[in-house]
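Only a single protein chain was left out; the remaining protein chains are all shown in position.
And then subunit A:
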Amino acid sequence: MRRFEYHEPTSLKEASQLLTSLGEGAYFLAGGTDLFVEIRERLRQVRHLVNIKRVPGLDQIEWSDQTGLRFGAQVTAGQLEASGYLNGRYPNLRAALKALASIQVRNRATVVGNVCRASPSADTIPPLIADGAVIETYRPGGGRHIPLAEFFAGPGRTVLEPGEIVIAVTVPPPAQGSHRAYLKHGRRKAMELATVGVAVSLEVEDGLCTGARVALGAVGPVVLRAPQTEAILVGSRLDAAVLNAAAEQAMQECTPISNVRASAEYRREMVGVLTRRAVMLALEEAA
């Protein structure tokens, strides 16, 4: 591996100060499953790594009926998947975790790291956005709560300030009549980056859709909410005509590019297919 200096702070304050004082080329290390690859392939010039895994208090997974699910920055994808808190509540996030890389990678990769890497194709981001997740940070001047939908500034970029650390993610509890799903499209089932990812989170009362959030992954510079698609779903009975209209609208709302994994045209087409399918799957999977 390319050489770097390794640092192991034991408090948030120390970690934040280290990152700020070490300056350019200093990065936080969580799971490392993406960062080590970037270092080896020389995609990122790293002089200092500040490992946050010895900071106490960041390894918790908690559930409360009032505030929902909360998991700390050190929680791995594998731990969250195995925790049991997702069953029946967040089937979309569960599906995203299960589709992330491999078992070995999930045992190291943190969910917060997957979010902070800010890749438009990250599996955990669409379901977390569709479920209204909020980012909790530490800052020397006082931490912030940032809705995940407002967290990303572009591919690989977030609104975090230098030295600001994400300490946890909170996902509100599912409302009555919640229906959720995440569908990932790729060439194979495992060890794959999403060509398109679609998460939907619906509230349905007596067959009437009273709430909808649709998040589209890998079809824009950041994971996108599709507000006009949501508007078509809300107030409807989610019949075939509505699903077709929503699928059409989602295709209009996304802004895909062509790259090595797929063309823009193909991605747009798949957004339509997956949006329709995700709504149907969500209706089958009562949260």
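What we mean here is this: a contact is a pair of C-beta atoms (placed from the backbone, for glycine too) under 8 Å apart; a residue touches a chain by one contact, two chains touch by 3 or more; residues count from 1.
One rule holds in what follows: contacts and distances are computed from a predicted model.
Novice: Under which of the names "Oxidoreductase", "Cbb3-type cytochrome c oxidase subunit", "ABC transporter permease" or "histidine kinase" is the non-displayed chain listed in UniProt?
Specialist: Answer from the UniProt record of the missing subunit chain: "Oxidoreductase".
Novice: Pick out which of A:51, A:83 or A:255 touches the chain that's been left out of the picture.
Specialist: Final answer for the missing-chain contact: A:51.
Novice: Have a look at A:175, A:191 or A:241 and name the one touching the chain we're not showing.
Specialist: A:191
Novice: Looking at A:2, A:157 or A:237, which residue reaches the missing chain?
Specialist: A:2
Novice: From the list A:33, A:92, A:114 or A:201, pick the residue that touches the absent chain.
Specialist: Among A:33, A:92, A:114 or A:201, only A:33 touches the chain that is not shown.
Novice: Identify the residues of subunit A touching the omitted chain, counting contacts across the whole complex.
Specialist: Residues in contact with the chain left out: 1-6, 8, 32-33, 36-37, 40-41, 49, 51, 53, 78, 101-105, 107-108, 189-191.
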